[in-house]
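Left out: one protein chain. Kept in place: all the others.
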Amino acid sequence: MDGIRNHPVLFLLRRMFALLVLCALPLPALAGFDEAVQALNVKSFSKKADAIIALADTGNERVTGILQAMLDSRLFYRKSDRRVVIVEKIDGGYRLTDAATGEALGETGRRAVKKVRINNKLRGLLRNTLARLSLSSKDAEIRHAAAKVMLGNVSAATKPVLTAALAKETESDIRELLETALALSDLGSEDPAMRLRAIEVLDGNLEPEVRNRLNRLLEEEADTELAEVARQAIKNIEFKLKFYSFMETVFFGLSLGSVLLLAAIGLAITFGVMGVINMAHGELIMLGAYTTYMVQLLMPNHIEWSIMVAIPAAFIVSGLFGIAIERGIIRFLYGRPLETLLATFGVSLLLQQLVRTTVSAQNVTVENPAWLSGSLEINAALSLTYNRLYILLFCMLVFFALMLILKKTSLGLQVRAVAQNRAMARAMGIRSKWVDAMTFGLGSGIAGVAGVALSQLTNVGPNMGQAYIIDSFMVVVFGGVGNLWGALVGAMSLGVANKILEPWAGAVLAKILVLVFIILFIQKRPRGLFPQKGRSAEN
Amino acid sequence: MKPLDPLRKALRRDRVFDFMMPQVVFSPDLDVSHGPILYLEDVTVSFDGFKALNNLSLYIDDGELRCIIGPNGAGKTTMMDVITGKTRPDSGSVFFGQKIDLLRLSETDIAQGGIGRKFQRPTVFESHTVYENLELSLAADKGVWPTLFASLNQAQKDRIDEILEVIALTEQRHHLAGTLSHGQKQWLEIGMLLAQSPRVLLVDEPVAGMTAQETERTAELLTSLAGKHSVVVVEHDMEFVRSIARKVTVLHEGSVLAEGSMDEVQNDPRVIEVYLGE
Partner (left out) sequence: MLLGRFYHSDRGGAILLAGLFLLAIVVPVLNLVVPESSPFHLSTYTVTLIGKYLCYALLALALDLIWGYCGILSLGHGAFFALGGYAMGMYLMRQIGDRGVYGNPELPDFMVFLNWQELPWYWLGFDMFWFAMLMVVLVPGLLAFVFGWFSFRSRVTGVYLAIITQALTFALMLAFFRNEMGFGGNNGMTDFKDILGFDLQADSTRVALFLASVVALAVSYVACRFIINSKLGRVIVAIRDAESRTRFVGYQVERFKLWLFVFSAVLAGIAGALYVPQVGIINPSEFAPLNSIELVIWVAVGGRGMLYGAVLGALLVNYAKTYFTAAFPDLWLFALGALFVLVTIFLPKGLVGLWKKRGKEPEP
């Protein structure tokens, strides 16, 4: 009962109704309609039922509002003139609205009005009528939601409603729902042939209600031929469910993979081109996330669009920090990769402590814009959350943008030249120092962008970067150093592997298993999935 | 490259982990009854489609001094990499004597088994003295525990002194190898090779960066080594090759272009074309 009361369709209806009441549109008071409304106020429940049906047949747009009010026990009549009103509870009394005209009638005390009583039978009728009315609504979304409601409470009585709605319906997904609902009501039929046909229709249907009903059917008739068919249908449904839940796992894996890729891709560039591991990479991600936080602080009234501002801002902030690290530290340590690793680790400590003292040692809250919440429903068993979906798309966007930069721009050409042969590139007149700084800036900037994406998924705190350095490095190692495609494949496969392992091994163990796998993988292919070949790779 | 190719390569069914393969043991007396000590047959190595070695077949006789020449990229260094186990060929076979398949051995096994190599760029242990460099190279039990408790006996000390004499570094014996001149490093590396007392010496560009005088001495040294050892020299310096060579092999694009005495090779029209262009 409560479930139904809170259902979105009804909510929507109430909203519409409230709107009507507020506007108090002076409707053309059709004499017939007014009479039909007043007819609700009779003693006998059976006459009330007739009145409800008659009212619904008028086709007036106020009907749903009135019936809904009746269902919600908000339909009263004024004792003074016995006029039917819709009430809204206020302190010490009611605010009245004329049911037939929508005219506001002011406030009265509690005693002045009396409820139009209904019983359970009437409630059923009301619900049905309301559903029938919304099934014939002009708005496809209302019809869709109403059809979904119908799935949950089919009975012999709903059948004609559904048949009528199906005959008029043009939208294919609503038709499908209606057909399912019809088949569900046929399941309760006396005629075995009809039930058999119903099961055939329901075979493979993913609505949870269908599976429940079929299971109940199995309990009732354990060993008839019908049961066999039903069992097969359930098996098909379960197979489909398994398939979609696997698809969901893959989706989660891909979204985790895209986070990994965003985190790793900057590292792949700097490690690939300069052969140095920047241990402060995670902290550059963290700075990106904090930039998002700062941007939201600066524009509290435009949270929706703050992300759009944060992306370039984070790119610039982290990029500048990256260039500063390269110019200030790393360039003194070229050719000494282990020392670079240590020095940049020092930088990571400094950055963490900087954030702790200037912002806060605690996690900060970054708000999610509304367009990032909610989910895309593919079918009853599979829905994809928007934030993961957008991050996947965003990650691909960043990846291909980077690809384009490296392949098509002169900076990209120089970067690749330096990566292949530093001495030769310098001899050709490439300012390798400038290229190093720019490469580092680019890689760090992407780390910042990754931070923006991460701020929408996880907690933002001074330590958040640490978790990503090992993972990112694993991605780079797995994919093969200096190869963006390798990073893509590496990140996605690690992400999916992690999520597939998780259910039966637990998150921590899954992580350990992946680590062990990579250690073993390096045994077999020390240069990753996509190794660089040739003489230069040998040294 | 097809997207699945790397995966297929990673999961090749015909190759197991190296440590699962049976150990091959060197027999102390190498079977060279048929003459050659090194057999390379149909060896192919490719890097990303570029064939560094292309069906190369080459035989080195026991005790021979062989020079190998060829333009840049002819595959000379790759050939040495294959013999010493640094690079594994895609196909072909490499045998040491009649019975030992070098493709199944590690670099260390090959070195211990009697094939020594001098690199193109001289590499010596720079933070060790000349003496220590030779001590480390000296043929001995090179296992971990024996090395921990090793000390030099008189015969070994004499041997080091002898080698120091040969490579003319007696005076610098306690200098750090890193402080030596380029030519001295080249010699030290040859000395290290000698200390290993190998059956075959592979010498990659031994006289690069040497003065005329040093070059001459190196030529003397290498010719004196032939007979007791088989020596394979890769060199660009034609004068030097002429001064030591008995038999010359010309490599071009990864396979043998010509073979014979220096004069024969120099007059071969194909060789002239390769070296002098169209």
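Lettered A and B in written order, each chain numbered from 1.
Definition applied: a contact is a pair of C-beta atoms (placed from the backbone, for glycine too) under 8 Å apart; a residue touches a chain by one contact, two chains touch by 3 or more.
Since the model is a prediction, treat every value here as computed from it, not as a measurement.
When the whole complex is considered, the residue among A:Ile90, A:Met308 or A:Leu342 that touches the unshown chain is A:Leu342.
Check A:Val37, A:Leu226, A:Met286 or A:Val477 against the missing chain and you find that the one touching it is A:Val477. Contact between chain B and the unshown chain involves residues 18-19, 84, 86, 106-108, 111-112, 116-117, 119, 123-128, 132, 135-137, 139, 142-144, 147-151, 176, 192, 196. If you put the missing chain back, the residues of chain A touching it would be 276-277, 329, 332-333, 336-343, 345-350, 352-353, 356-357, 466, 470, 473-474, 477, 508, 511-512, 515-516, 518-520, 522-524, 526.
Everything that follows uses one rule, which is that only the chains that are shown with their structure count from here on.
Between chain A and chain B the centroid-to-centroid distance comes to 64 Å (mean Cα coordinates, whole Å).
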